[in-house]
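In this view, the complex is presented without one of its protein chains, the others remaining in place.
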Amino acid sequence: MAEFVVAGELVAAVRVVAVPEALDAATWPADATEMRLAPDEVLLLDVLDATAPEPHAIVFPDTGWVRFTLSPDVGAQLFEGAATWPPPSLGFGQGAIAGIPAKVFVEADCWSVVVPAGLASDFEDRLGGVLT
Amino acid sequence: MSGSGEFTFDAVAVPFVPGDHLLTALLRAGLHPTGGGTLCVEGHSPHCVAEVDGVAYVHTCQTLAREGMLVRAQAIGDAPMLPSTDPLAQPVAVRNAHHDVVVIGGGEAGRGAAASIGAPIVDAGDGGEVVGIFPGPMVAVRADAGMVHTHVERVVVATGVLPLLPVCPGNDLAGLYTPKLAERLQAAGVDLGRTVTITEPPQRFEGADRVQAVVVGDERFECDAVIVDIGTTPNDILARMGAGLAVDAVGGASEITAPPPCPTEGTVCPCNETTMAELAECWDRGFTSMELLKRASLAGTGVCQGAVCSPYLQSFIADRTGSLEARFTARPVARQATLSELAAGRHHPAIARTTLHAVHEAAGATMDRFGGWWRPWVYSDVDAECAAVRSAVSIGDVGTLGKFIVSGPDAEAALQRLVPTDVSTIGPGRSRYVLMLDERGYVLDDGMIMREGEGERFFVTVTSGGASVAEMWVRDWTADLDVRWMNVTMSVGAINVTGPRASELLARVGFDQPLAMLRHVEADIADVPCRVVRLSFTGEVSFELHHPCARSAELWRSLLDAGADLGVVPHGLDALSRLRLEKGHIIVGQDSDYDSTPRRLGHDWMVDLDSGDFIGRHAIERTGRLPLDKQLVGLEGDGPPPFEGAVVWSMDGTYAGYVTSAAWSVTLGRSVMLAWVRTVDGMLPDEVRVEGMVARRAELPFYDPEGVRARG
Partner (left out) sequence: MSMRVPCPHCGLRSIEEWVHGEIPTVPDTIVDPDRRDVDRGYMHTNVHGAVREAWFHLSGCRRWVTLWRDTRTDEWIEPPG
């Protein structure tokens, strides 16, 4: 059995909405995992605050996300069993996994799957149905 | 691997030897799965289907015999019982694969195509079978471990050819085999008796149940079995299923071959027992093209999906028009599939939980689903919960509200466009209850707009369950403006503190500043950073506490602890719904209908026609000139409350409308209702009848009409 955390954990995050050019040019804290949710929206994991990249930007410390940390093997197994889209080879991707909107960040040794906290319980149940 | 053993066919024990398919074992025992008809080994003839272990329409030629299988004869035209259980209750596993191109079929053409384009082959001797090609394209394969869904850019169909099955009188007799099946049977040691091989379409087969003779041309051959070797036809059902998709056929499946001679009599569609005579009847009634003929005669709509009839339908039409018409379009599925197989990879909609879900459950709440959320319906006693709100203080979880942060130079202009009110007059620290209308002037949603600080920044709440629709709506209508929207529905928790002692409770947890109605302020409450909004849905003094959702449970607990001696208890949705009904507050989606203008809802006071352009303005101005045809009104009666949806009758017995909300008001000692009621000669009736009870029209709100209590 691969080692992985199948229980979700609340993740420290900041969400920023700003004009796309400002997000393109912005620099974030070094240890942030950057998920570009939309051209004008970014979700930063593992940070507590961020500098507004433009005067009208919305910078929102966001406690509404739950992260599942998976080994690459388990991550691949999850996609094979529960996603109709291929995982990114590296970096960020988003779409439905097991019928739940999910964000994934693929690194060489670790996959982070993030879902809205309100859906984390259902997601966890469904993970159990897919991963063996 | 299957060893020797026995399965049962209806009540008969049927022995089998290793490697036997069900069909082989049945024929060896002198049985025929459906009683008669030409059998093949391709899984296409409809004559070999049976119910196997509870699954209907299984091709017995494709299924290896296993010990103890329960096989039941099934008439090929029968509709099996639909399962009464949820197909997702015992989900079938799915494996998703992604390729640019796949080839279906492992024959010569398939291998050639696969080699030349470097594509994998599916359905090649791995025990899987292609169930269908779905839009995507997606090739669905049934395998031992479940379903395999292969998502591709393009599909190459190389499924070769099929033996032509005969259409003539007697084609429903037992003892008719394709050459490949005869070979398999002989190799398996099945004694076929006297066989005759025919290489041209016969006049007829003769016999009672089993074939005893075959007539070809002028000749008659007595026999026990006929090997029907009368030609082949493209196996193109998957190619036709991919019409409009990126699907190409190669090899035999792609060949355009001359159809067989048109039979003069016999059953052309064994699945629906359509005869050649019936085809001619349909043709004479004007169904003179392939698709029409199929629909009128039903030929091609059965279990085998045209495996027998499609070449003959072509020859039938060619005989009458002189031209070769393409076969009819095929739709998934090509093979029988269970609902569970088709549901593989599908899920029920996920129902969201607030961060207080576990707290509600621990408090013994009955949870139910509303607007995509699990919500506490009642904790223990709805009357006690109502009483706490009316006479003491109570807290409720409203974290399900749709919530948005709006910012940008055009934020005010964006909101101005979305709601029929003058947003510029909502000053810093103020909020307003607003409607959202569509272009037809109908109410889409309601909610609150709060201006934050001095600038162009707002917080907006909408109805629980309406957040996604609202988000689509506002993004669509403000895409041209310099405005930023952030949906924080699942990130911001919200607790409503309501009741005459609400202020007293908040003072105990650190909030003791005065806050007037419809004002809001940021403050720490029990050390949790909150936006405190003074409003009222229940009719009592109320504060909505917006806060980071991860801290909801902590805040909830602090409020309950601090107010124990004040009698604070949580209230569920049942209580909230009754309390707001006493106040005549509508719930959009429950009390509103698809055509509810603010005027019909009695909410035209919320529309400010001096506030510039807003969505629905044009329609409101126009419909505002028409006579009012119906209105949402308050009704009260002395009997028990009717069910929501009950018909409202006028006193002379004509239909007058229906009830949208109803409850027994403990506070008022009577039933209170909201109902749609039609006007008669421009007037609303004073009395109506609901479930036999006389109900009086009442001014809204029923409770505290002066609004004294909410202002505190």
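Each chain gets a letter, A and B, in the order it is written, and its residues are counted from 1.
By our rule, contacts are C-beta pairs under 8 Å (C-beta built on N, C-alpha and C of every residue); 3 or more make two chains touch, one makes a residue touch a chain.
From a predicted model like this one, the values you see are computed outputs, not experimental measurements.
Q: Identify the residue among A:A12, A:L37, A:A52 or A:A76 that touches the chain left out of the display.
A: Hidden-chain contact among the options goes to A:L37.
Q: With respect to the chain omitted from the figure, which of B:H44, B:H59, B:H149 or B:H360 is a touching residue?
A: B:H149
Q: Looking at the full complex, which residue from B:D218, B:E454 or B:D476 touches the chain that isn't shown here?
A: Once the missing chain is taken into account, the touching residue is B:D476.
Q: Which one touches the absent chain: B:T63, B:N171, B:S297 or B:N487?
A: Going through B:T63, B:N171, B:S297 or B:N487 one by one, B:N487 is the residue touching the chain not shown.
Q: If the hidden chain were put back, which residues of chain B would touch it?
A: For chain B, the residues touching the absent chain are 134-136, 138, 149, 151, 244-245, 332, 342, 438-440, 468, 471-472, 475-476, 479, 487, 618-619, 622.
Q: By the contact definition given up top, give the residues of chain A that touch the hidden chain.
A: Answer for chain A: residues 37-39, 41, 84-85, 93-96, 99-101 touch the chain left out.
As a convention for this text, only the chains that are shown with their structure count from here on.
Q: With chain centres defined as C-alpha means, what is the inter-centre distance between chain A and chain B in Å?
A: So the centre of chain A lies 27 Å away from the centre of chain B.
Q: Under the definition above, what is the set of chain A residues touching chain B in their complex?
A: 10, 15, 17-19, 40-41, 56-58, 60-65, 79-86, 98-100, 116-119, 121-123, 126, 129
Q: Could you pull out which chain B residues touch chain A in their complex?
A: Of all residues in chain B, those touching chain A are 91, 93-98, 138, 149, 151, 345-355, 357, 373, 405, 407-409, 456, 482, 484-486, 488, 490-492, 548-551.
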